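Pasting a structure here, questions to come.
Of the protein chains in this complex, all but one are displayed in their positions.
As written, the chains take the letters A and B, and residue 1 is the first residue of each chain.
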Amino acid sequence: MIGERFITSIGAGAVRVTQEVGGIFVLTGQVLRALVPPRIDGRELVKNLYKMGNKSVPIVVLTAFFAGALMMLQAGPFVKKFGATALAGWGAGYAVLREIGPILIALMFSGRVGANNTAELSTMTVTEQLDGLRALAIDPIRFLVVPRVIAMMVMLLALTVIGDLVALLGASIIGKLMLGIDWSTLYHSFRDNLKPYDFLHGIYKSVAFGAAIAVSSCYFGVTVRGGAVGVGRAVNAAVVAAAVSIMLIDFFLTYLTG
Amino acid sequence: MTGFITSLGSAAISAYRAAIELWLVYVGTISGIVRGLQRKGARNRGEVWRQLYSIGNRSLLFIVVTLGFIGMVMTYQACLQLGRVTGDYSQVGSQFLRLIVSDFGPTLTGLMLATRVGAGIAAEIGSMKVTEQIDALRMSGVLPIDYLIVPRFVASIVMTLMLSILGGVVMWRAGGLTAEYSFNVNPNTFYDLSFVRFRHVAMFVVKALAYGAAIPVVAGFCGLRARGSSEGVGWATTAAVIGSSFAVIVLDFIISASALFLTGGDL
Partner (left out) sequence: MTAYIEFKGVTKAFSGKPVLRGMNLAVAKGEVMFIIGTSGVGKSVTIKHLIGLLRIDDGEIWFDGQRIDTLPERAMAPLRKRIGMVFQSSTLFDSMTLAENVALPLRKHQRMSHAAALAEAKQRLAQVQMDDYADRYPAELSDGMRKRAAIARTLALSPEVVLFDEPTTGLDPVSARRVDRLIRELAEKLGVTAIVVSHDPPSIFGVADRVAFLYQGVVHAVATPAELKASPDPVVQQFITGQSSGPMETPGF
């Protein structure tokens, strides 16, 4: 009997997930269609860029710093034990640039900007502002969603670049302070062992993450139902969807681009 | 210039106030647990079970999927890089396991739960706050912290630990499969427990418990602070996700650094 309910709930959950994934793809299509020809509301775009950047820079920078530091904490002692301090920078840096940096920054971005965006859009939907736009013959997708998607993708890209550098800085500081590895060793370690492609690999991912976070965040915002409770649920769904997408995309991109 | 300093100062003050409030919520939660234990036939057991289900069962698939994929990716990246530098895959499995136990297992699970559970708790409590149900609770003589946060606190600690174990196992297995099929690493070589020490297991448990404790306190705090209507709930949920995620990362750093310190630099 318990098994039956369990299976039913999995089935219901699967149907709901399929609906949501389908809806997200539909929204992606609408966004892409609105880009051709690109008549985007410039003011909205700038407004969103400013707002999202403002909100997210501090937290992302902090997170990146800690992420880099953590990686060094893990890689450093190991490398030191084997006397290969020259590889310390490689050990921490490689992981940071390719994986930890882009993923953690994307997760933080999703929590800070993505969730906020969903909250804003769902509040607007619940208070009929979206219908208000339609009644004025203004397409909400073109006016609201597209500028936000573009702003989020651009912002995440910029943040990943900045974050990567800060993470390397964090790793270096910890390397020096806690493990006694000096600056020049670290610098040479980074320079000799990390290739530009390692950096780019992370950047490609951040573009894909940005797209996933942006579209799912907007989707759950505009399809919200039911007042204050609905808003909370929409934000919850958006961050979970973003987290899963990030992991899945990371997996596929890693295998595809090595 | 003065404007900048003023805003910095007021930001610091409000951060300080928020930190105090957060601490108070934490203290309130602990004393709520103590109070609950003192009462014979603790009355909120049903709620704890419900929260265990809500947090555990509903996050199960989410954790398995996300940690599985990340385990595969990490192993892939590590093997790729090792192939470039040394070509020796013999240590990958054992080191990967050490990392999973001492760090990635609990931390990644913690981050995922911070998103899912943190948002969920803040959304629930936040909606209750703006629809004035919290005030209604107070009027009927029930402490919101006792009724709402304590059960979630207990459930979260238990579930975070269990899900971290599950997540770690899934990561390990997924990593092993990746190493086996993409890099032809012998499973016997990969599944090597020899590098895992007691201190790693200790770190695992401490981290999982710390994250499990932090997430509901931070999320509940944000939920209780919600103001307005739908906007307030949106804000509370956002703040909870960010706050819990950041708490997990900071706790990870503190615990890892302390462990490093205590063991004299030998991890």
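By definition in this document, contacts are C-beta pairs under 8 Å (C-beta built on N, C-alpha and C of every residue); 3 or more make two chains touch, one makes a residue touch a chain.
Note that the structure is a prediction, hence the values are computed from the model and not measured.
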Touched by the hidden chain, restricted to displayed chains: A
Residues from chain A at the interface with the omitted partner, ascending: 43, 47, 124, 127-129, 131-132, 134-138, 143
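The rule is simple: only the chains that are shown with their structure count from here on.
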Chain A-chain B separation of Cα centroids, rounded to whole Å: 18
Parts of chain B lying in touch with chain A, wherever the complex brings them together: 62, 65-66, 69-70, 72-74, 76-77, 80-81, 85, 95, 99, 102-103, 111-112, 115-116, 119-120, 122-124, 126-127, 130-131, 229-238, 241-242, 245-246, 249-250, 252-253, 256-257, 260, 265-267
Residues of chain A that touch chain B when the two form their complex: 59, 62-63, 66-67, 69-70, 73-74, 77-78, 80-81, 87, 90, 94-95, 98-99, 103-104, 107-108, 110-112, 115-116, 118-120, 122-123, 126-127, 178-179, 193, 227-233, 235-236, 239-240, 243-244, 247-248, 250-251, 254-255, 258
